[in-house]
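Just one protein chain is left out here, and the rest sit where they should.
Here is chain A:
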Amino acid sequence: MRFVNRSAGRLSRHRRGPLAGLVLLLVGLVTAGGLYTALAPAQAQDSDTLAIEVEKGRELFLVGCSSCHGLNGEGVSTLDGNNLGPSLVGVGAAAVDFQVGTGRMPMAQPGAQAPRKPVTYSEEETAQLAAYVASLGPGPAIPDESDYSIEGLDDDAKEAAVVRGGQIFLTNCTACHNFEGSGGAMPRGGYAPSLDGVESKYIYEALLTGPQNMPSFSNGNLAPEEKRDVIAYLKSLEEQPGYGGFGMGGLGPVTDGVFAWLVGIGGLVAFAIWIAAHTTRSKKKKVTS
């Protein structure tokens, strides 16, 4: 027994020592403090950061966006009843991620349409702005990759998705964006931009939120899978080899006409001049008198 209880006996020997209370207090405090540092802050970070993100987003918003969209994102009306910037209440994080993430916002100047341009805000700042705008009212959230990717499907389902997406695209999108997504003209200087090389996430967000001239294809209008299929079709066009050669911008018969005249007729007339310039002479040297 002595062997077993040796240490216990040794500790208990100091149990009633004058410093025992102090040591116990110290141990208790260190343990509680250590546990607190290890566990408690992890929970506090989440709730705190959302609020902080919204706050940081608001700071950014006040500096970069409020001059057109209003100090609280309520929009600014001009005297003649137009919008300087529309209200952002309820546009959702997806709209911010699209507009700011593609560089369309902030606008460099007022105009017919905000063009895609180099991005102004970092990803972190974009997320903060999105958080702030999302806090103004319920709206579509930033989609997850699983929403717009067909990677999870098997080969047959993938092919079916592409075929279905193509038909949805040709029915709903080509009237403005052209049959291969090369873009098209809209009234008064507006335009449907080219879809070539646009990231899947942004296409999905554009469908969801309907930026600028574009109608919004809500989930009731075009189910999430249908949006995904449209994106799959567009990506399949990008991966497709150029059957038939150089596509000349994929703009339809206008560019065909330009090439028929410049390359076809231009080239053939040049050949005609060349043929006519070579007349029959017995000697190469010109006859001189």
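Note that contacts are C-beta pairs under 8 Å (C-beta built on N, C-alpha and C of every residue); 3 or more make two chains touch, one makes a residue touch a chain; residues count from 1.
As a convention for this text, contacts and distances are computed from a predicted model.
Q: One chain of this complex is not shown here; going by its UniProt record, which of these names is it: "Cytochrome bc1 complex cytochrome b subunit", "Aminomethyltransferase", "histidine kinase" or "Paraquat-inducible protein A"?
A: Hidden chain identified via UniProt as "Cytochrome bc1 complex cytochrome b subunit".
Q: Touch as defined at the start, partner being the missing chain; which of A:136, A:162 or A:203 qualifies?
A: The one listed residue touching the chain not shown is A:162.
Q: Quick one: say which of A:29, A:63, A:84 or A:263 touches the chain that got left out.
A: Final answer for the missing-chain contact: A:263.
Q: Under the stated touch rule, tell me which residues of chain A contact the chain that is not displayed.
A: 112, 159-160, 162-163, 166-167, 170-171, 174-180, 182-189, 191-192, 233, 236-237, 240, 242-248, 250-257, 259-261, 263-265, 267-269, 271-273, 275-277, 279-280
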